[in-house]
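Heads up, one of the protein chains got dropped from this complex, but the rest are sitting where they should.
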């Protein structure tokens, strides 16, 4: 199998750098270009030995690559996606530009008209384990948000199997490392405000809610994100009401069966997942436990791994006809 | 007002040391004795300039003090409480020995018969803002657990006012700093297992659940504790279903009114509490926000402050006829 | 003794907030005004219950107070000091404006002419234990830098006693928590750049070097600062060459004798100081140990305590005729 090439746009942010790290260990995919998200930006020297120099954005360099990863802010990805698709490259967009199918929901959520509405219909929502075939055939994949990934993986099979009470709310209480807040220096990311601290934010109005509701096919999910004093990692604690007569064991059995053959999703027989077990990996670890009248699902991922760059690479592997686990299984965790 | 004296038993643990710190700044209360929880234990040198030497337990020293704080493991407090009460001292027990009124529930929860069942009826559950008069008249106060304190303060007024749907489950998703796991060196408290990590534990079977259900008068509370990579602090995120026609604003109004005169409970008009705002204090900060069909209550305390030693001192102040806020309001946070 | 009043200018930064915390527990000193460093700045709501509202700078408010703490950036303190002195207030300046006696050294170090050279001669360098009488009689005290404080306290008595080889270099390897880098959100203070990280900076050219050399009376001190992944605390490890025939024990004896009566300096008989022992306090803990041909002095302080706001309050107490330890000894550490 010959080596294929990709470009990483927005390569100097956390998800971009994580992609460069993963690509450095990939047997069949090479980062042929690493560029900033804007044309005028100064080139950045490599921070790590495995990194290439990061160049200012030059759309012409998208001509010669098989795939393009977009790690730009939302709103900025659309135009670059359009250019890359015109050159025939496959595109995985890690921003929010193509996650919502409805342009009006997008406009309400992000506060401006959608910059490339003509691409919305062809974009595939890339929660890989639930869209494998569509991803493999897609030209443009919208990589899911980190929070939705950690919630949908344990939740979707239960919803699809009709094992949950359809009238009861679903509580998704999520906790994320601060790399989710990005590389920009702000009060929120100041060490003095993160270290030995913890808080909820965006209660009742986080931008991931429309994505969650669309992907789950229900608006009963009540979602609260929190900011952990860690750099990486995400844990979602999800409270569901089983349908009448359905036990926690039945829910666990459903998930275990659904993910039996999946290389990146592990359903625990006992115990609880910790961030440490999934850091720097593309894995999602899930546990199921009864608690009074409800059942508690916990799911741990790395917000930069399965929650962003890992899943993006998993999707690109599929889109380029490479083994899905290439560059993702070995030696990546620590 | 003359100075009164107290003894701290179990003074070398985290809650004991926190009491010594608070007592060092108290205008009218003096730590006349600081002892370990066991008679044979080696004396420990003071770790900080404000600390006295910590001596091995000697029950005779309980004769000469006005009050006794018990910071021992559960099961070990009962006998010392009995001795202190016999000497006429007021007792605040920070362990779990007197939190449950029903000795059989206690035995099931802690796995052995209750060591002093004759004292159970006279013990007052010291969630101060909800038991002020009873505490003031008590000889023995059971200091609430840290998790229940952070959950009951925002929840009790709503339950008592009948503002919540009586059939809907209440989800209490709590996150605690590791000082809650104690000073003993274990795998759980190893730096390598806490730092850059996070997990749920005791899902569905934590020992604080019977205490929560008893104090709230309902067993609809579904409680999940988590371990934060911080030393101090606790945040509980609580999801409630208002009764028909009751808004989030109504819930907030109820709490604001209930706690309007309270020196240690603050109900936010907007924004979310952070651990940093309550660390090293006896404060509890509460926010209320609508989120889809539910309302989200968040409450931040210091698990060693209002969740343990701060509230214990607040209770002792009341029991000894001192101003309730003595030693708790000024200069204690940072 | 009647209560006296002070103003804190630059009250919203880390050293300002630390002063407000200490003043909240002070028996005889009250923060009558808490202001930002600039007239136009928006007022800031209190972050903690003990804090007053922080108002925009208004020089007229300096008329009515007995003392003024200046917590402004260097260069900005001079003009405010001039105004406060004109009003008859005592001034403790925590910035670098009055630490160097020589205006030309100041100009070289800070890159601009000194803004109030006429005040340089009357300013007292307030390393309290080494300038107690001068501080008590001063109108303007230059509060020492945190790094110099941690280095000079263990070093000065040895230099003054002639116990060190006068030709040998003195190595001062210092490590500071990130609060030393200030409250501004920068790449340096971003959580992602501090957490799980550590580095030296300013090697060979840190601005505290001229202050160190002036105060020590020698330019043989080689100083390297490092940035710790903690919020508070500072440890300096200092390597000295004793004069011929002088042992480590002799050095330790010299320090123990010199600081025997000092409430804030502790010289260890054995063991090594840790940050944890001095955090949130005005204490300095010092150890002395032989190591091959050299002797190693280690000194731990809180960079915001004895390294800034604690020592500033100690100095102000002296200047206003209050007991030196007021507000600094009890209940302040944790």
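For reference, chains read A, B and C in written order, and residue numbers begin at 1 within each chain.
In this section, contacts are C-beta pairs under 8 Å (C-beta built on N, C-alpha and C of every residue); 3 or more make two chains touch, one makes a residue touch a chain.
Remember, it's a predicted structure, so these values are computed and weren't measured experimentally.
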Sole residue of B:78, B:95, B:128 or B:178 that reaches the chain not shown, by the stated touch rule: B:178
Of C:109, C:189 or C:298, the residue in touch with the unshown chain: C:298
Option touching the unshown chain, where A:25, A:56, A:75 or A:253 are the choices: A:25
Chain B residues that touch the omitted chain in the full complex: 14, 178-179, 183, 185-187, 189-196, 229-231
Chain C residues that touch the omitted chain in the full complex: 169, 171, 173, 175, 193, 196-201, 203-204, 219-224, 226, 228-233, 235, 237, 239, 241, 272-276, 279, 287, 289-294, 296, 298, 300
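The rule we apply is simple: only the chains that are shown with their structure count from here on.
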Distance from the mean Cα position of chain C to that of chain A, given in whole angstrom: 47
Between chain B and chain C, centroid-to-centroid distance (C-alpha), Å: 37
Euclidean distance of C-alpha centroids - chain A vs chain B, Å: 39
Chain A, residues touching no fewer than two other chains: 193, 196, 229-231
